[in-house]
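Down below is the structure, laid out as structure tokens.
Excluded from the complex is one protein chain; the other protein chains are retained at their positions.
Order as written gives the chain letters A and B; numbering starts at 1 within each chain.
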Amino acid sequence: MSYKIAIGSSDGMNVDLKFGEVSKFLIYEVDEEIKLLEERIVSEEKTSSQCGDRKGCGGSGNGCDGQGNACGGPEDVISRVSIISDCRSVVCKKIGFQAQKQFEKKAISVFDVECSVAEALEKISFYFGKIDNHESLRKM
Amino acid sequence: MAINTGNSNLATRENRIGSITGYVGSLKDLATQSECGTLKGCSRCFSQSSTCLSSCGLGQLAGIRDVAIIHHGPAGCSVASAGAYYMTKVMAKKRGVTSDTVYVGTDMNENDTIFGSTEKLRDIILEVNKRYSPKAIFVSSSCATGIIGEDIDSIVDDVREEVGVPIVAVHCEGFKSRIWATGFDISDHAILQEIVQPPREGVKTNKINFKNFFESARPEIIEMFKNFDLDPVFLYCNSTIEELSHLSESLATTCICGTLGNYLGNGLEEKYGVPYVRSINQCGIVGFETWLREIGKVTGRSEKIEKYIEEQRAIYIPQIEEVKKEIKGLTAVLGMGPGYTFEVSRVLEELGIKVVWALAWHYDKKYENGDVPPSMKYLLDNDIDFEASVADQQNYEVMNILNKYKPDMYLSRHPGSTVWAIKNGTPAIYVADEYMIFGYKHTLEFANTILDAIRNRSFEANLAARTKLPYTDWWYQQNVDAFLEEVK
Partner (left out) sequence: MAKLLDKQRYKCALGAMQTVQAIDRALPILHSGPGCAQKLSESIGSSGYFSPNIFPCTSINEKDVVFGGVKKLDSTIENALKVIDADLYVVLTGCIPEIVGDDSGEVVSRFEDAPKPVLYAPTAGFKGNNYKGHEQVVDSIIEQYLKKSDKKQKGLVNIWADVPYQDLFWLGNLRELEKLISELGLIPNTIFGYKRGIENINKIPDAEFNLLVSPWVGLSNVKKMERKFGTPYLHYKTLPIGATETSRFLREVGKFAGVDEAKVEYVIKEHEDYYYYLIERYADLFLENRVINKQFTVVSDAHYALGITKFLANDLGLVPAKQFVVDDTPKNVRESIKEEFKKLNYGLEAEVSFETDGFKIHSEIRQHDYHGYPLVLGGYYEKEVTEELKGNFLNIAYPVQDKVVFDNSYVGYTGGIRLIEDIYTVAVSRFN
């Protein structure tokens, strides 16, 4: 079964972007082999700061009535998550808590690591490959 | 978020309801940010040991009478079986019942990590079933079985017919969450998934599900509930599978600790329409009354409850006021699970004790139904604020705080934590029993316990004068959040 991995990288070589900094996600497909499928552009206005913007909460307190609906997290995060929601995993240098939560709801694994793109792909595909086939991660 | 009982895997608390295990700041800040969804969990570059979610999850299930827990993993994982055996025997004896619950391990070894051991697991399940004829079987994974890809779900499905009793795979891979309370959710999930049956037709009952830990106040609660024509069913310690199968028929679900009960409460509400009593918990006067009134509202018994409150107030309030005079103005630091930290903080405020710092071992930003925890909401509504941090039992942070604030007392609920306060010379109160501050009577006891604890500080003084603390001077000079790195 093939699946996709979204990576935040400025140069295609290293995982060097924080989730909020990514302007285009590299989408890799893992099947018999791993190949770069496409790039997905995050639209311009959505690349502003992802967190710390409390305007959404409404200073009056109306926005936060404890129903949990009004504060689903900054829209920016949601839209970023949604453009890669068909992926099984997302890899960035850092990934904020709100984004992690959104991904988890969609059963997308989150890895915040600093390494080369090749290493990330190799390790994650190894992990999923083993787990999917109920094989041991034990290295001989 | 919807609770999906069709799957034995449960998203961890960290991700599902947005819990965090690293935060330092004020309570208001924590709450406000929580409401706005801007709070960021921090991770640590240095941490000390805490708790495994399997201890919470399987510990709960092992409290049920006449069931089998099969913990598939190396011997260290199933070592909790020794304590579970003891608990099974003493708790059943205290209640005057018997329990043949067994908790076994599989002593996984090196070979198994290479070749797998699911076939052996199948034999073990069948053998346990033959030996003990349990009323239900819970088969749990561990870190090791998780990462060697053991397919416990398939094995459980395979033997289901042969064992002939409810059997359920319980996923307890400790590395999946730093929040051990996820274990409580995991046990509830297992119960909802395989044990609870839809309500029988035509069955009318006055039962109310009461989720607690070790039922020490069971007799008095039964007595109290008689006044309201309610019959509490205590979970899971000494529960039977038969009792659990009918949880869906009860009038309501309530719990002694939100962290412990909210998954089951919400699950029963969502799946079977059993109302879940959402309120601050029963600690202290306000808590107790608020909780009782909520039960009254949910079950249509408000009148009886008001009458009871009135009677009890007349007995206890004057006594509590009396003790308050003596403890007013004392300062406290506390460190507990989020189900208790904010509740106990409230009670301390009620008693006139000033909370200078509250540590929650983790903090659930939203409960299952999306609300901010009621205990937190209460503090905010009443404009109570103090320094707060979220620190999954990070002892080095507790010590740092005690050393800086030098409070009159430290209150804790987790094994191994109080002794460090004492060595610091701070009197410590171990709020172990979940009913220690329950209702008027125990609130009065609690206030008196505080008074006794601070009145004689000999033990603390003796020990503090003769022991050296294990932290370097360097550490005491650091800020509490020295090891928190922000994740963005």
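Simple rule for what comes next: contacts are C-beta pairs under 8 Å (C-beta built on N, C-alpha and C of every residue); 3 or more make two chains touch, one makes a residue touch a chain.
Worth saying up front: this structure is predicted, and the values here are computed from it rather than measured.
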Looking beyond the chains shown, say which of B:S133, B:N382 or B:T467 touches the absent one.
B:T467
Quick one: say which of B:L61, B:V102, B:I221 or B:V298 touches the chain that got left out.
B:V102
Against the chain that's been left off, what residues of subunit B make contact? List them.
45-55, 72-83, 85-86, 89, 102, 104-113, 117, 120-121, 123-124, 127-128, 131, 142-144, 147-148, 174-178, 180, 392-393, 395-396, 415-417, 419-420, 467-468, 470-472, 474-475, 483
Mind listing the subunit A residues that contact the chain we can't see here?
109, 111-113, 115, 120, 123-124, 127, 136-139
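Basically, only the chains that are shown with their structure count from here on.
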Centre-of-Cα separation between subunit B and subunit A, whole angstrom:
32
Subunit A to subunit B touching residues, read off their complex
18-20, 50-54, 56-57, 63-64, 66-69, 71-74, 94-98, 100-101, 103-105, 107, 112, 130-131, 133-138, 140
Can you tell me which positions in subunit B touch subunit A when the two form their complex?
1, 11, 15-16, 18, 20, 32, 35-41, 113-114, 116, 147-151, 366, 369-372, 377, 487-488
